[in-house]
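Apart from one protein chain that is not included, each protein chain of the complex appears where it belongs.
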Amino acid sequence: MNTLTISGSPHVHGDDSVKKIMYGVVYALIPAILVSVYFFGLGAVRVLLVSSIACMFFEWIIQKYIIKGPPTINDGSALVAGVLLAFNVPANMPSWILIIGAFVTIAIAKMSFGGLGKNPFNPALVGRIFLLISFPVQMTSWPKPSALFAGDALTDTVTGPTPLGLLKEELGKGRTVPEIMQEMPGYVNELLGNQGGCIGEVSAAALILGALYMLIRRIITWHTPVAYLGTVFVFTGILYFMDPLQYVNPLFHLVTGGLMLGVFFMATDMVTTPVSRRGMWIFGAGAGILTVIIRIWGGYPEGVAFAILIMNAFTPLINRGFKPKRFGEKVADA
Amino acid sequence: MNDVLIFSVISLSAIGIVAAIVLYGVAQKFKVIEDPRIDEVEDALPAANCGGCGFAGCRNFAEALVDSATQHENIDDFFCPVGGTDTMNAVAEILGLSVEEKDPQIAVVRCNGSRQNAPQKIVYDGPATCAFAHNLFAGESGCPYGCLGLGDCVAACDFDAIHMNAETGLPEVNDKCVACGACVKACPRDIIELRPKGKKDRRIFVSCINEEKGGPARKNCKVACIGCGKCVKVCPFDAITLENNLAYIDPEKCKLCRKCVPVCPTDAIHEVNFPPRKPKPEKKEDGEKRGQPAQKKEAAEKQEAGKKNEAGKKNEAGKKNEAGESDKTNNE
Amino acid sequence: MNQWLNFTKGFIRENPVFTLLLGLCPALAVTSSAFNGLGMGIATTFVLMSSNMVVSVIKNYIPDKVRIPSFIVIIASFVTIVELVMQAYAPSLFKALGIFIPLIVVNCLVLGRAEGFASKNSFVSALIDGLGMGLGFTFALTLLGAIREMLGSGSLFGYTLVSGDMILVFILQPGAFIVLGYLVAMFNKIKKSA
Amino acid sequence: MEYFVIIISAIFVSNIVLAQFLGICPFLGVSNKVDTAVGMSFAVLFVMTLATLVTWLIYHYVLAPFQITFLQTISFILVIASLVQMVEIILKKISPPLYQALGIYLPLITTNCAVMGVALLTIGKDFNFLEAIVFAISNAIGFGLAMTLFAGLREHLDLMEVPAGMRGVPIALVTAGILAMAFMGFTGLV
Amino acid sequence: MAKVESSFKNMVLTLFIITLVASMALGGIYTLTKEPIETAKKAAQEEAIRQVIPEFDALKESVVDPVDGSEPLVFNVGYKDGEKIGTAVLSYSNQGYDPTTIKVMVGFRPDGSIYNTAVVQQKETPGLGTKMELPSFRDQFKGKDPGKFDLRVANDGGDVDAITAATISSRAFCAAVRRAYQTYKNEWEDEK
Partner (left out) sequence: MGGVHPPENKISAGQKIIALDPPEQALILLNQNLGAPSKPLVKKGDEVKAGQLIARGEAFISSNIHSSVSGKVLKIDSVMDASGYKRPAVIIQVKGDEWEESIDRSKGVVKQISLSQKEIIEKIKENGIVGLGGATFPSHVKLMVPEGKKAEVLLVNGVECEPYLTSDHQLMLSKGEELLVGTSVLMKGLGVDKAYIGIENNKPDAIGHLSELCRQYKGIQVVPLKVKYPQGGEKQLIKAITNREVPSGKLPVEVGAVVNNVGTVFAVYEAVQKNKPLFERVVTVTGKSVKKPSNFLARIGTPVSMLIDQAGGLPENAGKIISGGPMMGKALLSVDTPVVKGTSGILIIDEAHARRVPLMPCIRCGRCVDVCPMGLEPILLAQLSEHEMWDKAEDQKIMDCIECGSCHYTCPAGRPLLDYVRLGKNKVGQRIRNRGK
């Protein structure tokens, strides 16, 4: 007879695993990767490669020589962080800065806390914000998107503003929204990705496609995204309703900047967001409000990254304050 | 003297005096009766109110100290980073906690069911905590009394004094042990006991707590105490008692004569830090069931040799292990 | 007590910033450059040493109940002296350190040493303790400042070492926390292995 | 609108702990548990408001008229220290529960840069009386916010296996750094 | 040595003595440092003025309300050999990146053109906004006649090249200079 195994119940296990979830996210990112390569060409390829390789390298070396634990690079989380970091920078980001960003992402924001699952803040976002604050020039000069087959794909020196940046700047000069909107790429382009911005955030459509995949595979739940998008839509909608000359159409907010990327791939990072459904609602709504506040009244044209990071800080309190409904908490009337 | 000087002197002194008088008045009027030791302790603290101790200010800390001293008679969990050890000693003195020296004790692990002596029959697949495994099942060797080898005791020790021996799968205590008893409390099977360190660091104890009858006990572990009572008979000082099929040596009565050690048919009695023994030719026939006295003696010798090599420094369990191994090859 | 040990303890074993975690506000706030750190360190050292000395001299003449207020007044006086002198002779440094100069008065380190050490020890010990702790504090601030300055603006004590873009965060607030975090970790390790 | 600016700025944009570096000692020392952090925050709110009020009066009615503003530091600390002690004694007598909730933090507050710092900043910014009070309250709220968030994060980290070398203060500082970074998102709000 | 007992008299007396000594010492030191502090302050001010107007041997200070009705500005008119050779205007702007007011000293030649500028106070982000102190930025203003040179950043349609990634600070700097110029022009025209 074989040696019997003893363990506590249950003795069977569902068939999902951390690895499957992480690689699921990577698959979900593929449409956006393709769009970014289409619009930003080799620059995007370089950024993606440098970032993910650097992230995996730092994960491997820190786990091996500093934490001295079993290798963890295979679990896929470093790859996810790497791709998402790349998604958060412009295509012309110098590699050395990107490597610093990868170091911050993995070494400071993730491994210092003990690696996967322990970090209270979203590593890729910490990396992004770190770079944004440290290298504002490089982080805010956006190459103009130009379709891969449009001819001037490789002469990517032309830079242009992001729609949100343009909006904020022009509003600052006292122009009105309808005037400014004349210069915008238009909703269809914004949806498809033909706009200035970080390589991963430009195409709302590709991101939604990926999100659908994750929803179907039950990697993410719909609560946070719905709460987040809903809040942004309602909040900006109210403002737009009050003064359409000063405040832009809510749809514009949904398809520009990093909102879709943030909503579907970062506000859903389970490690750094609340565990209960109730908590997810609060998280999403809070992030939505902060995003709008920063976008409209803050110093930065884009607020998604900051909003999520700030809500990450609130997550433990949310987890503490918004418990799932306990069975028997309130006796239902029969 | 210029104006500035005069104004300074007047205003500042005024502020100072007003503050002093008001404070004094308020203090008198709103006096609250408290444990006077709190004040004493507070006085002994640096009054930096830095929060470094994790409390909201020195007074709060003092209250916690007095409280802990009253309730648990120790203040080991507290530390003031500004004042350091001196301050803490001073506080301990105020609170009357200067512990009088007891007979130095040490933790001993009363199980020798190493991987070799008590081979694994079952694989445990779960969290590495003895507390849980103990609730779940009898143990990988099947011995329901034996060490589970998952190291709750190791985790409990703050003094780096107890470690797992990877080879035997048993914990070993080293001389850093301060007999705090944390491991004793942590072990769900009550395997660890605090015993007097003994003269010259020598001690003799039964390294087993199995209360099963001989047969079942031996089925799981070669070095289990089978409750045969031979040691009880041979002990000239009445130091050994037998209860529930298990011998226990009272450290107070034991004079470390070592007579019991060789008579034990299963090698369950341990001697620690003794010089090697001269081979005794007249050893009594033992082991009704085993009937292999010669091998037994050989094992005992080996064990002693092992002890010598390790200069009596290492832990009991580790040494015993070698004996166990030779046993195994002979036995099965 | 061995005065040499007494003097050196502030550097690593009982470094006020890295191991005792006292006086963190100035340690974080003014260390955007090594020079500022040094200046703040020296100012604090002066206050620490002087108040330690005075306290050790008058310790027996002060009734217990007004001990703390008295010490505070003594410390505050020295702080004001520093303020005035600095304003007169190093105005730009004074400006850079801002309200953290008057805030020396609430630095737990200063009061802590006065209460915990000077009020119980001799004049000489108190002086050496004050000096040692002060220098330890200065060392910590300067180190912190140097690292932040180097990473954040590529210079050291104002001399440019690397030109071009540097990692701006390090001279901003988050950088202060992060660098201090890793330094504390490092000192813990050194202390353990020592 | 002026007050709105003061409030937003003190709570979010130049948060007293994360951007001004005041009150770091209690921020690190008393942030192990959310409950303690909340208690401390309320105590700070109380003392900071009171202290700012009194020091403002002293400055404008004693120090400034006599032109002895150089005594600012020493007189402020004296006033704050005795004020806090007085409040503590009174509280202990008249309301033991409140003392348990707030009072125990009071001594810690005396030697905390935040209270003194706000008193000094108020003078530096030339606020009028009402502005001074709003400023003090907002800063206290900012302190409470940072403190509570941080305590939540630390409670969370307590349940995690943080690598040995980083456990405790180091990781707390790194966390504070990231928190400060997140708060930089508020720049430009006012 | 026996400690002094905590009686009411002793307590008050001790505190009184300590505060007395402290205040006397401080008062003394204050009197001693008063002079140097004033000098240091003056020196700093003069240093800035010296940077922004040509060599002078006498200064005349006046306070002028700006045209837009905001806080008054300090004018320092420099004379050489009795002749007016330039006016240093201490102007400010609250639109910097940091809430702290930016103070800029702007020197005008008698003909109304800018002689030079100097930053007296700013707390912008090191490495970004602080670049306004560098000559590379301020030199743009040297010798420019604000009548012909649009004192706004290029982004806003003016002639000033903003510091990279610090448009806000640059804008604030320009605003301060504009304020100085307008007030000066007003004064100057009044004089005429």
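A, B, C, D and E are the chain letters, set down in written order, and residue numbers restart from 1 in every chain.
Convention: a residue touches a chain if its C-beta (ideal position, glycine included) is under 8 Å from a C-beta of that chain, and two chains touch if they have at least 3 such contacts.
Here the structure is a predicted model, which is why all the values come from computation and not from measurement.
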item: Missing chain: touched chains present in the view; value: A, B, D
item: Selected from B:A131, B:L194 or B:V234 as touching the chain missing from the view; value: B:A131
item: Given B:I38, B:I122 or B:L256, the one touching the chain that is not displayed; value: B:I122
item: Missing-partner contacts on chain D, residue numbers; value: 158-159
item: Residue numbers in chain B that touch the chain omitted from display; value: 122-123, 125-127, 129, 131-132, 135-139, 142, 144, 212, 216
item: Residues of chain A in contact with the chain not shown; value: 1-2, 4-14, 16-21, 75, 77, 114-118, 270-277, 319, 323-332, 334
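Basically, only the chains that are shown with their structure count from here on.
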item: Farthest chain (mean CA position) relative to chain E; value: B
item: Contact-richer chain pair (by C-beta pairs counted) among A-D and D-E; value: A-D
item: Cα-centroid distance, chain A relative to chain C, in whole angstrom; value: 41
item: Numbers and ranges of chain B residues touching at least 2 other chains; value: 4, 8, 11-12, 15-16, 19-20, 23-24, 48-50, 52
item: Set of chain C residues in contact with two or more other chains; value: 21-22, 64-66, 68-69, 73, 76-77, 80, 84, 108, 111, 166, 168-169, 172, 174, 178
item: Chain contact graph, described as a line, ring, star, complete graph or other shape; value: complete
item: Touch list for chain D against partner chain A, complex; value: 34, 148-149, 152-153, 155-157, 160-163, 166, 171, 174-175, 178-179, 181-189
item: Residue ranges of chain E touching chain A (in the complex, touch as defined); value: 97, 128, 155-157, 164-165, 168
item: In the complex, chain A residues that touch chain D; value: 66-67, 108-109, 111-114, 117-118, 120-121, 126, 129-130, 133, 290, 293-294, 297-300, 303, 305-307, 309-310, 312-317, 319-320
